[in-house]
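A protein chain is absent from this complex, but the other protein chains hold their places.
Then we have chain A:
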Amino acid sequence: MNTSPTPAIAAVGLRKSYQDVVAVHDVSLAVPHGRVVGLLGPNGAGKTTTMRMLLGLARADAGEALIDGVPFRDLDHPARTIGAVLDAGGLHPARTGRQHLRIAAAMAGVEDGQVDRVLAETGMAPAADRPIRGYSLGMRQRLALAAALLGEPSILVLDEPANGLDPTGIRWLRDRLRAFAADGGAVLVSSHLLAEIAHVADDAIVIAHGRVVASGDLASLTAAYGGDLESFYLDLTATAMEVR
């Protein structure tokens, strides 16, 4: 179990503009080890851009993001530290699931043997040798998650991982994330499925119009709403819209 006092993910004053549009404005957040943190916000709020800056995929105009205390670009073995699922992308339809994972393993610098492990772990072993073009969205999500788990990371960053998953898959994902956090792992997960976040997350960060409008322990945040995350979220984001 990771008991490091250093947050698994820490961001201070992140800012990102695309031409004249400010996508993310002064976002600060922390994801400690042993916690699942839900990142919530309406479409276009800046969740994905924030995640991409955390992962070094987009350059921040200002601010700093640290993974286990160091910038992502300075990680020696990123895949062994942090796994990410972004849009279930990166899947070539002509490749098989196993080929995709072998490529991911080679990029991550992990042994091919890990491929069978994550295939079994994500329930994708029976479909491993079929072309990805025949996969359902849920299977693609599982395969993307399998790739994220290849390096046995201690941090997961997941952008809408429940998209396309059937109820069994959602239940599996929930259990997997809870077990991951229980082992000392840190999870930052964005989702529009508020009920799912309510089930799985310890903490929540709500972003609207590129700014953090609420963050903290989920129970405390929703206490005034009788623990109803949906009411809290809709009230908060509506207020943020009006303020804007």
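The criterion applied here is as follows: contacts are C-beta pairs under 8 Å (C-beta built on N, C-alpha and C of every residue); 3 or more make two chains touch, one makes a residue touch a chain; residues count from 1.
The rule is simple: contacts and distances are computed from a predicted model.
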Practice prompt. Out of "Anti-sigma factor antagonist", "ABC transporter permease", "Amidohydrolase family protein" or "Glycogen debranching protein GlgX", flag the one the UniProt entry gives for the chain missing from this complex.
Written response: "ABC transporter permease"
Fill in: Full-complex contact with the absent chain, from A:Gly13, A:Gly44, A:Gly69 or A:Pro93
A:Pro93
Worksheet, complete the sentence: Which of A:Ala104, A:Leu158, A:Leu194 or A:Ala208 touches the missing chain? It is A:Ala104
Discussion item. Out of A:Ala147, A:Ala162 or A:Val212, which residue would touch the omitted chain in the full complex?
Written reply: A:Ala147
Discussion item. Applying the definition given at the start, please give the residues of chain A touching the unseen chain.
Written reply: 52, 55-59, 72-75, 78-79, 84, 86-87, 89-95, 99, 102-104, 106-109, 147
